[in-house]
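Only one structure is covered here, and it is reproduced in the block below.
A single protein chain has been removed from this complex, and every other one stays in its place.
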Amino acid sequence: MSARSAARVSPEGRRLAALLALLLLLLTGALSLGADSSLPRADFSFCNQDEPASLDPALATGFTESRVVGALFEGLTRLDPKSLEVLPGVARSWEVSDDGLSWSFHIRPEARWSNGEGLVAEDLRWSFLRLLAPGATWPSGSLLHSVVGARAYSLPGSPSLGDAHSVGIAAPRPDLLRITLQRPNAALPKILAAPALAPVHRASVERWGSAWAQAGRMVCNGPFTLELRRLKDRIRLARNPLYWGADAVTLERVDALTANGKTTQLNLYLTGAVDWMIKPPAGLFDELEGRSDLIVGPQYGSTFLRFNVRRPHLSDARVRRALSLALDRASLAHHVLRMGHRATAAYVPSDQLGASPPPAPVPDPERARELLAQAGYPGGAGLPTLELLFPRDESARDLCEAVAETWRRELGVNARLAVQTRKVYYDSSAQGLYDVAWSSWIGDWLDPANFLDVFHSRGASNRTGWAEPAYDELLSAAEQANQPAARAALLAQAERLLLRACPIAPIAQRVNVNLVSPRVTGFHDNLLDLHPLRDLAVTGPPP
Amino acid sequence: MQRRGSLFALTILALVVSLSLLAPALPLPDPAAMQPLHAGEPPQLSWTPAPAAELAHAAQQHPAATALRQALFGPYVLKGLFGHDDLGRDLFSRVAWGGRVSLAVGLLATLVSGLLGVAWGVLSGWVGGRTDALLMRIVCVLYAVPFLFLVILLVGILRGVNAAEAPNRIAVLFVVIGAVSWLTMARIVRGQVLALRGAEFVLAARALGATPWQLVRRHVLPQIRGVVIITLTLTVPRVMLFEAFLSFLGLGVEPPGVSWGILASQGAESLTAVSTAWWLVLFPGLALALTLGSLNVLGDSLRDALDPRLRRV
Partner (left out) sequence: MIRFIVSRVIQSLLVVLLVAAGCFALMRSLPGGPFDAERQLSADIEANLRAAYDLDAPISSQFLRWAEALLLHGDFGPSMRYRDYDVSTILAESLPLSLSLGAAALGFALMLGLTAGAIAALNRGRLADTAVMAASSLGLAVPNFVLASLAVLLFAIAWPLFPVAGRGGPEHLVLPTVALGLPFAATVARLFRGGLLEVLGEDWIRTARAKGASPLRVLWGHAARPACLPVVSALGPATAGLMAGSLVVERVFGLGGLGSHFVESALNADYNLALAAILIYATLLTLANLAVDLAYGLLDPRMGAPS
C-alpha cells in the first residue's frame, strides 16, 4: 500500500463515507419531516373504537361519535350515568300540559355558546328544524317524528313541505321552547337526551357548510371544546369554562385516540398510554378476567340470527324453529362469545342491570330433528346448503363457525360461511341475498319498542321479509296506549308472537366490557354504555 | 457449504409438503373443531380417541384417506403438539391443513403467473419487431398499476348469491395473485428468447426448414427451462406472503378454511403484554419461515449452479 493511503482516508473510503452520510441524512430528514409535533399528554386518554364519521351532532348515530359529540354538545336534557334517569341539561326544568301533548322547556339563563354568545330557545328550534329539513342527509330526524307536522315538513309532495310554521316546535320567548306532539309520549325527555338532538350554532353552520365541525371553527355548548383533531390519530378536547356546569368538570384535557386494531389498543392501555379501553379482544378475556380494572356488565343490545323468510326452504316456520332449537345457547354464550355474554331465548334484552340472569334456554336437538323431518327434510336431506352471512368481525366469525358446526353435527344441515366487508354485508342483508345472517341490534334508550319496531312489516331494517299483520297491529296499539302498564303488556305480547313465528333466533344479550385504569373515578357501568366525560375525573398525574 | 444448504432446504420442503399432502391420512383432530376444554392451552401431548361424529365427517370429506388412517391408527388422534388456540382448536392440525391451502395457493398462483409470463415473453421475444414493442409497452404500463389495490376492490365483488352459485373464493385468489406476479417472468423470458433467436443452432434449424412452432418447442423452450424454474421457485415465497398479507387484511381464505396466512395474522394479533400464547405465533411463523426460506435458498443455489450471470435479472 502506498504511503498516501496509509496517511489519510482513501478517496474510496471518503466516497463510501459520503454515501452512508447521505443515506443517514435522508433517513433522519424523512423522520423529522414526517413526524408531528410532540403533544403534552392529556389528563385523560381513551381509545375510541374508531375514527368518528363526523362531529356534527346530526350525524352522531354510533357509539364512536356519541362519546365525543356528547362531550362537545349538550341538549335539553341529559342522562345520569348511574341510574340512566333524566337530568336537566340546557333546559333547567320542564312541564307537560294535562293532555300530554304540549311540553314547555325552560332554557337556563346561564347557558352559553363557547364563543360567549347566549344560548336561546330559537337556537334549539333552528337545530331541530335543521334535523327535519327536506334534503337532510342524516337519519336522526326520525327521533322527532312524534312532533306535530314533523314528517310532513320534509315529505316530498306534502302541502306543508318546507313550511317551518307547520311544525310543532316554537320559541315564543328566548327562554321558552314549546314542543307539541301528535300523541302523548312520557319518554320525550329521555329522547331529547340523544346526542343528535343537541343544538348547533347557526352562524357557524351557515358560514362553513358541511365543514363547520372542525377545530378552530366549531362553536359548541358542552362541557368541552374541540382543541385539535388529527384524523386517525386523536381528537383532543379542552375544558369549556363557559359551560354552565363547568365547576363540576375536573378534566382539563381529554384525548380520544383512534388506534385501529384491538391488539394495538390493548397494548396502549397496558403500557399506561391510555386510561380506558373499550371491548378488549374476546380471545384474551380469560387472561383479563379477574382483573380489578375490568368492568363487565349487560348491554341493552341483542345478538341474534336473521332468517331470510322469503327463501322457499326457510319459509316454513318449522325449519326455522328447528334451526333455533338445535343451538346450545349457553355454550355459545360462555365458550364462543365469552366476555360475560348471557344466553337468552328472548329478543328484547333485559333492562335490569343487577338482576340475576334467567336460566339459560336448553337446546332440544331431538325436537329440532322431529320438526325438520315434519317439514320434509328428515336428517337434513333435501335442504340446500345454507348461506350464513356475517361481517368482518372476530366475534361474529367465531359465533357463525360454532353455529354452522352445531347444525352440521346435530341436524345434518350444511351451512356455508360467507364473510363480507361491513358495507357489502349491509347491502346483502338489505337486499335479501342470504339465508341466515348474523345480526345485532342496540337500543337507543330503554324501551322494548326500539327492538320490536325493527320487525314491523314495513320496518326499514326488517330485512327478513317477515310480515305479520297481527304483529303490526299490536305495535300500533302499543304506540297509542296511554298507560305504561298496558303498553308494556302489548309489547310483551308482540314479542311472544315474534318468537313463536321465529324469523329470528336470539342468541345472547350483548355485554359492555371496559378496561378502566384505577386512577379514573366517576365511571359507572350502565346498560347504555354511557360514560359522559363530564362526570369522569382522575386522581394524580398521568403515568 | 452451498450444497449442504440446498440439501437441507430440500429436506425441509419435502417434509412440509408431505405433511400437508398426507394431512387427511394423519391422526389429527378436525382443524375446525372447537374444544372449549382445551381453549388457550400451551403445547402438551395427548393421544385420545376422537368423537365418532368427527370421524364420520372426515370420512365424508376424504373417504380413502380416512379409511387408511383408521386402519393404521384406529380412532385415536394426536392432540396438542403445538397447543390450542383461544377457541380450543388444535394448532398442529391447523398448521398441517393450512399448509395444504397455502401451498396450493402458492403453487397454483405461481403456475398461472408462469404460464402467462412464459407465453407472453416467448411471443414477444420470438416475433420481435412491433409486436414485441407493443407487448412490452403493455408490460411497462401494467407495472405502474397498483394491483394490490385492485385486488382489494375486486374481493368486494365476490358476493355469493347462493351457496351453489358462488364462485369459489380460493380459486379466484389463485388467479388474482397469479395475475399480480407474471410481469417479471415475462420480462426475463423475453430477454432470454431475444438472445436465443440469434444463436447459431437456431439459425441452422431454420435453414433446414423448421416451422416457428417447432423451433420454439425444440430449441427455445428447453433452453429457457432453467431460468423459468428458478424464477418460479423464487415467486412462490412472494405469492405466499401476499396471501398472508391478504389474510391479515381479512380478505384471504374464508373461514372455516385455514391457511398459514390466517394463522400468522391470528398469532400476530395475540402478541400483547398480557397474552403468553407464544405458540400461536411461533409455529405458524416457523412453518412459513422454514418453507419460504428453503424455497429462497433453493432458488439461489439453482441460480448459482446454472448461470451466475442470471443474478443480473
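Per-chain numbering from 1; labels A and B assigned in written order.
Following the convention adopted for this analysis, contacts are C-beta pairs under 8 Å (C-beta built on N, C-alpha and C of every residue); 3 or more make two chains touch, one makes a residue touch a chain.
Quick caveat: nothing in here was measured; it's all calculated off a predicted structure.
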- Which residue, B:Val228, B:Leu288 or B:Leu302, contacts the hidden chain when the whole complex is considered? B:Leu288
- Note on the structure: Among listed residues A:Ala30, A:Ala248 or A:Ala489, the absent chain is touched only by A:Ala30
- Task: Kindly state which of the options A:Arg108, A:Arg230 or A:His524 is in contact with the chain not pictured.
- Result: A:Arg230
- Task: For the chain that's not shown, point to the residue among A:Thr77, A:Ser127 or A:Asn267 touching it.
- Result: A:Asn267
- Note on the structure: Per the whole complex, from A:Leu79, A:Leu181, A:Leu237 or A:Leu257 the residue touching the absent chain is A:Leu257
- Considering the whole complex rather than only what is displayed, give the residues of chain B touching the chain that is not shown. 1, 137, 140-141, 143-150, 152-154, 156-157, 159, 184, 237, 241, 244-245, 248-249, 261, 264-265, 267-269, 271-273, 281, 285, 288-293, 296-297, 300, 308-309, 311-313
- Query: What residue numbers in chain A mark contact with the hidden partner chain?
  - Reply: 1, 5, 10-13, 15-16, 19-20, 23-24, 26-39, 51, 53-56, 59, 61, 135-139, 141-142, 154-156, 210-214, 230-234, 257-261, 263-264, 267-268, 270-271, 273, 420-428, 430-431, 440-441, 460-461, 463
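Heads up, the rule we're going with is that only the chains that are shown with their structure count from here on.
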- Item | Distance from the mean Cα position of chain B to that of chain A, given in whole angstrom | 41
- Which residues, counting only chain A, touch chain B once they are in their complex? 261-263, 266-267, 270-271, 281-284, 286-288, 331, 334-336, 384-387, 392, 397-398, 400-402, 404-405, 408-409, 416-421, 424, 428, 433, 435
- Task: Write out the stretch or stretches of chain B touching chain A in their complex.
- Result: 32-34, 36, 39-40, 53, 57, 85-88, 156, 159-164, 166, 250, 254-256, 268-276
